[in-house]
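Excluded from the complex is one protein chain; the other protein chains are retained at their positions.
By written order: A, B and C. Residues from 1 in each chain.
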Amino acid sequence: MYISVQHEDFDISAEIDRLKNGRIDLGAIATFTGLVRDIHGEKNIKKMTLEHFPAMAEKELAKIGKKANDRWPLQGLTIIHRFGELYPGDQIVLVITTSHHREAAFNAAQFIMDWLKTDAPFWKKEETEAGTHWVDAKTDDDKKKDRWG
Amino acid sequence: MYISVQHEDFDISAEIDRLKNGRIDLGAIATFTGLVRDIHGEKNIKKMTLEHFPAMAEKELAKIGKKANDRWPLQGLTIIHRFGELYPGDQIVLVITTSHHREAAFNAAQFIMDWLKTDAPFWKKEETEAGTHWVDAKTDDDKKKDRWG
Amino acid sequence: MNILYFARIREHIGKSSEEVILPDQVTTVADVIEYLESLGNNYQNAFAEPDLLRAAVNDEYVPLDYNVSNADELALFPPMTGG
Partner (left out) sequence: MNILYFARIREHIGKSSEEVILPDQVTTVADVIEYLESLGNNYQNAFAEPDLLRAAVNDEYVPLDYNVSNADELALFPPMTGG
């Protein structure tokens, strides 16, 4: 399990290579990348600032990774979450899961994303032409997490 | 929609860049990569040969992509399927989906993979120490496809 | 009619395509298969398991009761194992 909380950007192919580490027994790799969009609602985003709780962030990502690992037969997983000032088009978060089985890889990646939305100690602030505001948590995200039981 | 049937390997980051094409309105990117495993059942795989139906292959991948596109609000998708002689660790297939919504990206990628398993005109032949054999289609794969209705 | 064979079926028959003149009574893909089986053991072996037989006519998947004529191109192959 590779967990990183970082400001620096990441390269998906390089991260997949890190996870594969030369192994040839992997059947399926799923990835998910979250990006800063240029528009939220009807407002143009100029900048997104991600505040985080440094002492907790990596630990909470690792807990979420462990939950996925306990639930599906994974051969490895990566979670990278960026913080700091990001701009439209920038990558925010990367999840990679690998398994013999494609369903396990897909479900684990989706599960991890659902948990990150509600349990990773990060807070998004958007800067638009109309000023800056904190992004509200979506109750919908709680429901998505809760469906995993 | 970018569809390719090719012998050549692919680079996931490069394919994501091709799909993004500089756009900054993408919120979520899901990818799935299928790989040749070194072991199938209890046999060591030395080589996997993918035979395909050239006149139909790209067309069928495009049909599957269109089905996904009609069903979810995608901003773009890529399907690359390799043919020819491949070896353990080699990449076989890549699906990339992008959407404003992570669920749409995940579901569309999984849907496309399920359809590829049963409807893409490719046939896998494995070479092991015990000889060569054609990989049997799994009835389970039909069920996975059918669950999408 | 031009007929293409793929994978296990191609190997049993020993060729990847051939030109066949259909007898008059042949109207469906299943009829073509029955006719081919009369041509030799290699065809009988290729089509021994009807459940493991799929067809396309003019590059579109079709069921085995699909109507065909000499002008069509038929492809015969086992269930796909792509992805």
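Operating definition for what follows: a residue touches a chain if its C-beta (ideal position, glycine included) is under 8 Å from a C-beta of that chain, and two chains touch if they have at least 3 such contacts.
Not measured: the values here are computed from a predicted model.
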List the shown chains that the missing chain touches in the full complex.
-> A
Cross-chain touch to the chain not pictured, restricted to A:Ile29, A:Ile45, A:Ile96 or A:Met113, is A:Met113
Would you write out the residues of chain A that touch the absent chain, in ascending order?
-> 34, 51-53, 55-56, 59, 81, 92-93, 113, 116-125, 134-137
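Quick note on the criterion: only the chains that are shown with their structure count from here on.
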Per Cα centroids, the chain farthest from chain C = A
Chain centre separation in whole Å, for chain C relative to chain A (CA means) = 49
Distance from the CA centroid of chain A to that of chain B, rounded to the nearest Å?
-> 23
Chain B and chain C: spacing of chain centres that average the CA atoms, whole Å | 26
Could you check chain B for residues that touch two or more other chains and list them?
-> 34, 113
